[in-house]
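The complex appears here minus one protein chain, its other protein chains still in place.
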Amino acid sequence: MNSLLRAYQLTCIREDRVLFDELSFTVNAGDLIQIEGANGAGKTSLLRLLAGLSLPYEGEVRYREQAITKCRENYYQNLTFIGHLAGVKGELTTVENLSFSLALQQDRIDNIDNAIERVSLTGFEDSYASHLSAGQNRRIALARLWQSTSKIWILDEPFTAIDKSGVAQLEQLFLDHVARGGAIIFTSHQELQIANHSVQRINLEDQI
Amino acid sequence: MSTPQPLSYRQLFWQVMHRDLKVAVHNKGDILNPLIFLVIVITLFPLGIGPETNLLTRIAPGIIWVAALLSALLSLERLFKNDHSDGSLEQMLLSPQPLFIMVLAKISAHWLLTGLPIILIAPLLALMLHMEPLAYPALMITLALGTPVLSLIGAIGVALTVGLKKGGVLLSLLILPLYIPILIFATAAIEAAALNMPYSGHIAIISALLVLALTLSPFAVSAALRVSTN
Partner (left out) sequence: MWKWLHPYAKAERSYQLASTLQPWFAISSIVLLVVGAVWGLAFAPAELYQKEYYRIIYIHVPAATLSMSVYMAMATAVLISMVWQLKLADAAAAAMAPIGATLTAIALITGAIWGAPSWGTSWVWDARLTSYLILVFLYLGVIALHNAFEDKALASRAAGILTLVGVVNIPIIKYSVEWWNTLHQTATISKLSAPSMSSEMLWPLLTNILAFALMIGALTLVRFKNEVLARNAMRPWVRELAAKVGDK
């Protein structure tokens, strides 16, 4: 079986510091991968490399065995990336923000209410995002995951800014997504409660 | 689970433009300030060189166009800035939809908000500078065809500098030299019109520049944005 996503000898250098050198790993359907490392170890840099937002100093990222720079459209069809920045516009309402990002990503636009309920923003549908808290803004971004049709999710600290029941819901969504044949690559400071599924871990500090 | 239909180019264009216009309604200063700047700059010239009508009539086309260039530059800085700082630019880059359509939509929205008001206010400015009445149509036509070119070329510079902390002055250094042809042909057209000479040739050249900018600029902007979000 072909891999979904492959990191091939990735080298990342930021401000003359080698963050990781010739890092290779494979992401298959059904994988739940947590990237670990101290602050500044290059977790975010790695996620951005995988998403194709930045280019590696050396090496390449391959989607279905093809360099992602050569098959951008196909890859992005199947990628949902939620980074540090929420990508939420303060001047738009919760629903407007969500529907725009769903349209952009070609995700399902039906049943948006369910997604909003999942991130416990019911009642805030028509509030401007600038009137909501930072945590709520982040949850607007996360709501996309419930509508997502993409196979690969790359999530930078998805569990910050959501409460305990929210974490449980998101973990459940992770398991469902993986069971459906998706793959998730994420970073987190929190310990996950997921027990019945083996979370693969990649520690960046071991790579140097 | 049904996979939704991908958006057509036109739908995508409208979605992005609609969104930008909606956002702009909340930031009225972004639209008004460059316009006020334009009026103030125009006011400075008679104060600087004297109110002599003949002199003002002669240099009016140049003044209006130079002021339009500067105000375009001022307003352009905002084109990608907010999208970059709140992460929505990243989301656009990661969309399977073609980036150049989104870029074109953003530039169009920007032109509607900043270029169009300049055209609307231009007769007033021309009046203040005692411009030759014969030249008014030429002024309007050159602005209508020329300001989109300013937005299109300017967007390349903005896209290149949006990731930088101090992009403002750099932007003018990158962009102003590229504005020279449009300045030359636009003012020449107005001057020709003031002398009651034909100026359709100038207009044809400005139109050609517009077509060229329209076809090439969105691709340059897309490439530049991918560099800037790195």
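Points to keep in mind about this one:
Residue numbering begins at 1 within each chain, and the chains themselves are lettered A and B in the order written.
Just so it is clear, a residue touches a chain if its C-beta (ideal position, glycine included) is under 8 Å from a C-beta of that chain, and two chains touch if they have at least 3 such contacts.
None of the values given here were measured: they were computed from a predicted structure.
The residue from B:12, B:188 or B:203 that touches the chain not shown here is B:188. The residue touching the chain not shown here, chosen from B:17, B:139 or B:156, is B:156.
When you scan B:134, B:173 or B:211 for touch with the missing chain, the hit is B:173. Residues 13, 15-16, 18, 55, 57 of chain A touch the missing chain (whole complex, contact as defined above). Residues 156, 160-161, 164, 166-167, 170, 173-174, 176-178, 180-181, 184-185, 188, 209, 212, 216, 220, 223-224, 227-228, 230 of chain B touch the missing chain (whole complex, contact as defined above).
Just so we're on the same page, only the chains that are shown with their structure count from here on.
Separation between the centroids of chain A and chain B, computed from CA atoms only, is 36 Å.
Listing the residues of chain B that touch chain A in their complex gives 1-4, 6-7, 12, 15, 19, 22-23, 25-27, 82, 85-88, 90-98, 229-230.
The part of chain A that touches chain B in the complex is made up of residues 51-55, 73-74, 76-77, 79, 81, 83-92, 96, 100-101, 103-110, 149.
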